[in-house]
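Here the complex is missing a single protein chain, while all its other protein chains stay put.
And now, chain A:
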Amino acid sequence: MAVEEQFVARAPDPQLGGIIKLAVMAVGGQGGGVLTNWIESLARAGGYDCQATSVAGVAQRTGATIYYIEMAPAGDGTPVFSLAPSAGDVDILVAAEMMEAGRAIVRGFVTPDRTTLIASTHRALAISEKTVPGDGVASSEEVRAAAEIAASRLILFDMEQIAADNGSVISASLFGALAGSEVLPFSREAFEQAIRAGGRGVEASLRAFGAAFERTADGIEPIASGHAGEKPDASGSEPTGSGPLLEQWRALRARVDGWPETVGDMARPGLQKVVDFQDIAYGKEYLDRVENVLSRDNEDKDYLLTREAAKYIANAMAYDDVIRVADLKTRAPRFSRIRSEMAAPDDSLIQLTEFMHPRAEEIAGMLPAGIGRKVEASERWMARLDRWFNKGRRLRTHRVRPFLMLYILGGLSGYRRRTLRHAIEVDHLERWLRTVFEYLDNDYDVAVEIVRCRRLIKGYSDTHARGLSKFDRVLDAVKLVAGREDAAQWIERLREAALKDEEGEALDGAVETIRSFT
């Protein structure tokens, strides 16, 4: 080992600290390439040696992509730059989306000793988040919490929104945040010059760049909560209408005012929903039902049961039938909302096409309950209805005739209470509430969970049928766990499982688990 003993390890080349390592993590199609070109041209113009790399390929089709840039002040030699970022060796991490920031942290590209993390808080949802029948959206809060620890410096705001507000794309606002963070040794003018040199969409890019630059100086903004959660609208909005109607409405509202606040918070929007769905009398029925629950509730539990019931009874009573859909589609505010959503210029016209597809079931549901039941029981009749009605209908609702058709349908609310659908819904609602009360005496928490299971019923046609079947399966399973100390937790688990996939495979698995120990 003679030679080795003479060797003295030298201190790391001080010049190495001069290499700035910058990674951009983006979703394919976000313009990460444009941003990389700007940074490169900025660095070269500023007298730096610079190298950029990317892996394009299939990742550009909505997959996650990484662009990587290294730069150092031009000197005598030619620096050797790396072609990919390394964990623990990144100075600046630009994430063009919140979960991409999370991915950067998971991969170790964000470290507390050195990394400035510049990330946009907006979300481009991954497919796995979107397909879940329930709420599968990943938690931005968790990523933010991790970012606060992992990053040496954190710049976090909605750069997508800033870009959109300025008629540009996110690459421009990311570039603005990068400039505003002052982590690169170049002036704002040099950044802007890089945008100009790029050529395309210069004015809009500069606007978004400038807005993000200013915003960066203001520090971190709190993330807009991704979940509305249990944050009820306590006030409720004041409707417009004729004097007598308003008077009746206020009388109804006054009933709620006497209830515990935690219940009132949910009952007010609930009342609004059912009155909007049908009429004042229906609202009264709603309050009666909620009051019935309230009278059996427990103050020690902070009236949780009634609060949940106020929510789900309203949803159950305001079911989605043809009349409701037709009514919603023909209201005046909808037309102005669409105009603003489409950002249609004033002198433009908007043509609307609705995609309706009634099946025999919906038609039978619209018949008076007695006849409807007979029709539904008759295969021949159902086949006939199917032949007559079951086909896709495109209604051009900006035109008078199709509008009128929906308008008339939407005006049938006076008749609604006589329909088969209404009878079915009321029957289901009553049965569900009876089940709740059955368990209430023995296990309050189980009763609450059964109320919450109503969440499983949603959608139209087949999707609705699947929701109903999941609801039934969970309620069946309640019998298996009833009496156990952890019964409520099990029901909650079953409900969560039911919301995981379309067919309820996770639910079946969970039920199997229960059967294995009961």
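The working rule: a contact is a pair of C-beta atoms (placed from the backbone, for glycine too) under 8 Å apart; a residue touches a chain by one contact, two chains touch by 3 or more; residues count from 1.
The criterion applied here is as follows: contacts and distances are computed from a predicted model.
Only one chain is not pictured, and the protein name UniProt records for it, out of "Phosphate transport system permease protein", "Aldehyde dehydrogenase family protein", "Indolepyruvate ferredoxin oxidoreductase subunit alpha" or "Potassium-transporting ATPase KdpC subunit", is "Indolepyruvate ferredoxin oxidoreductase subunit alpha". Only one of A:T53, A:Q193 or A:Q489 touches the chain withheld from this view, namely A:T53.
Residue A:P239 is the one among A:P185, A:P239 or A:G509 that touches the chain not shown. Across A:V202, A:L304 or A:L352, the single residue that touches the chain missing here is A:L352.
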